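This view holds just a subset of the chains, kept in their places.
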Amino acid sequence: MRGFYIGRFQPFHDGHLHMVEEIAAEVDELVLGIGSAGDSHTTRNPFTAGERVMMVTKAVEDVDITTYVVPIEDLERNSVWVSHVQSMTPAFRIAYSNNPLVIRLFEEAGVEVRQSPMFRRDVLEGTELRERMIHDRDWQTLVPEAVVGVIEETGGVNRIRRIAETDTNDDSA
Amino acid sequence: MRGFYIGRFQPFHDGHLHMVEEIAAEVDELVLGIGSAGDSHTTRNPFTAGERVMMVTKAVEDVDITTYVVPIEDLERNSVWVSHVQSMTPAFRIAYSNNPLVIRLFEEAGVEVRQSPMFRRDVLEGTELRERMIHDRDWQTLVPEAVVGVIEETGGVNRIRRIAETDTNDDSA
Amino acid sequence: MRGFYIGRFQPFHDGHLHMVEEIAAEVDELVLGIGSAGDSHTTRNPFTAGERVMMVTKAVEDVDITTYVVPIEDLERNSVWVSHVQSMTPAFRIAYSNNPLVIRLFEEAGVEVRQSPMFRRDVLEGTELRERMIHDRDWQTLVPEAVVGVIEETGGVNRIRRIAETDTNDDSA
Amino acid sequence: MRGFYIGRFQPFHDGHLHMVEEIAAEVDELVLGIGSAGDSHTTRNPFTAGERVMMVTKAVEDVDITTYVVPIEDLERNSVWVSHVQSMTPAFRIAYSNNPLVIRLFEEAGVEVRQSPMFRRDVLEGTELRERMIHDRDWQTLVPEAVVGVIEETGGVNRIRRIAETDTNDDSA
């Protein structure tokens, strides 16, 4: 029995890892979907799909079951989103999410969804973590060690700080 | 002489029907365009194109002239929007709209546009109707009976309520 | 109980109409999907979606059940095609097709498919009809009268003849 | 040695022209990229790419070096934006920008970026100029004479005023 857990993982943090460990106790194999895979270089989505593939793969290396880490590009069309996800991933029977839209889409497609009180909290940590990177406050203790390594290797903190300066009124690009 | 009337019809309501009846008195055939056809499952665009095709077709069944109900997907490019509409619909000579952008685009393309004081009011009813569905207040008396049937058949009220819970800060999907 | 029948309808001809009449005896409502809706102005797909909407609507006017005529744009991705079709059309329970790919896609999605010996034959007539238009041989007796009217109104025969001259080695456009 | 300067140029104004003249002193040839080329007919992006090509070409006619004016359509994907720009333009060695995102993207791709105190100011003038057009205040003295000609030839002021009336809550289009 395979489970599916999707997040944007910008970045992958301890809340996500905790979630993965909980799900791992309920399923035989786990598919981790990296959402909005085409987005990067914004304050809300600083990291590329490739950087996130590396973060997640390394962070879950010690989880005992087979895991698949799959980037999922946005299609901008809710009505085909579930089909799109299913075509990009090994077949799964249960989807884990607390996002009401995701829950609704899977339910309309006849896929069982499980929720967890954990989801909401780690969501908030995503925004918080990016704020901490921008303002040079501690974020390293809130993510798996492997994630610190990836962010340092790719110059991620410099990137998010630079982008945060962008004046959206700006006439260029 | 064929006329064209476009709306997102989320959902199709009595204001729209009234409009259709007024236009029907001025034209031989009427093309009803369902705008933003690819959008669904959001609070602003809860219903799929297919659900809206069904609503509109059934609601105008008693109108005496030939009507065409055509979903129009967004192209995200204003400069080719009129050509796109024209390629998806039977040829028409007059477009009915009160939307300043739509009016401008048709005028630049040399298509005659007619306005009506009715348009503005029913617009407001679109937002109002969706709010009423979310908060379980009467909406059924503001739409044609056939539309009530379609929304009940497709579980539309449950859908819009569920989606309205979505926290847009959420890290998933 | 609603049925779904899809074709490119380039143009809609007597074989298609015959099919529609057969299906109409088995269902309560019928959805007619116009495939490859974005394609036009080629020898294989000479007519726009709007022209085909007009052909089909007029040709089936005398069929006794409620029919919906819906253009379906290509998504170039087989794995989400069924979801795309379902989002653009009123919900249906049975799909009618003899195309092996269409059959397979619907079957994998759990939709019942019915076939008919008629399908294959009228397919051949599509190519044949376009050839006849190009070479000025009789095609008018093979399509419903309403279709002759639409093709004449839109200058369809001149268009397909002109396009057939296009040298595909050509350096322009 | 070729330089690259990108802007949305909605419209091209004296600040931009001043910038071009400064850059022209540092390079042998200059590529002027017209950003968001597919956008038009909005209050933020009123002019089409073609109108902007005309504005810019005529405004820089007296600049002494060879200039290329190239519309660049958005790809909605920051990670491939530099490659996209490079494929659409003659090869350049230096990019001129004060936009932090643009700077970051070019730097990650190994392209030298130069900044100038001028950039920021003219940015602000873009929004200001469009406001002046909408409210019938003097804008003609802030743009090159050739740009006044283009905007008058294309009815640009009427367009932006009409579009500014659009109620974004509107149910149509």
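Brief remarks on what is shown
In this document, chain identifiers A, B, C and D correspond to the written order of the chains, with residue numbering beginning at 1 in each.
Please note the rule applied: contacts are C-beta pairs under 8 Å (C-beta built on N, C-alpha and C of every residue); 3 or more make two chains touch, one makes a residue touch a chain.
What you see is a predicted model; the values in this text were computed from it and never measured.
Here 4 of the identical protein chains are placed; the entire complex in the file holds 6 of them.
The definition used in the following text is that only the chains that are shown with their structure count from here on.
Listed by label, the chains that touch chain B and also chain D are A. Note that among the pairs A-D, A-C or B-C, A-D reproduces the B-D interface, with over half of its contact pairs the same by residue number.
Chain D is reached from chain A by a rotation of 120°, derived from superposing Cα atoms (nearest 5). Each chain gets a centre from the mean of its Cα atoms; for chain A and chain B, those two points are 35 Å apart. Averaging C-alpha coordinates per chain places the centre of chain B 25 Å away from that of chain C. For chain C, the set of residues that touch two or more other chains comprises 86-87. The touch graph of the protein chains shown belongs to none of the named shapes. By the contact rule set out at the top, the touching chain pairs are A-B, A-C, A-D, B-C, B-D. Across the complex, chain C meets chain A through its residues 75, 77, 79-80, 82-84, 86-87.
The part of chain B that touches chain C in the complex is made up of residues 37-38, 40, 48-51, 53-54, 57-58, 61, 66, 68-71, 73, 86-91, 153-154.
Touching chain B in their complex are the following residues of chain D: 38-42, 48, 159, 162-167, 169-173.
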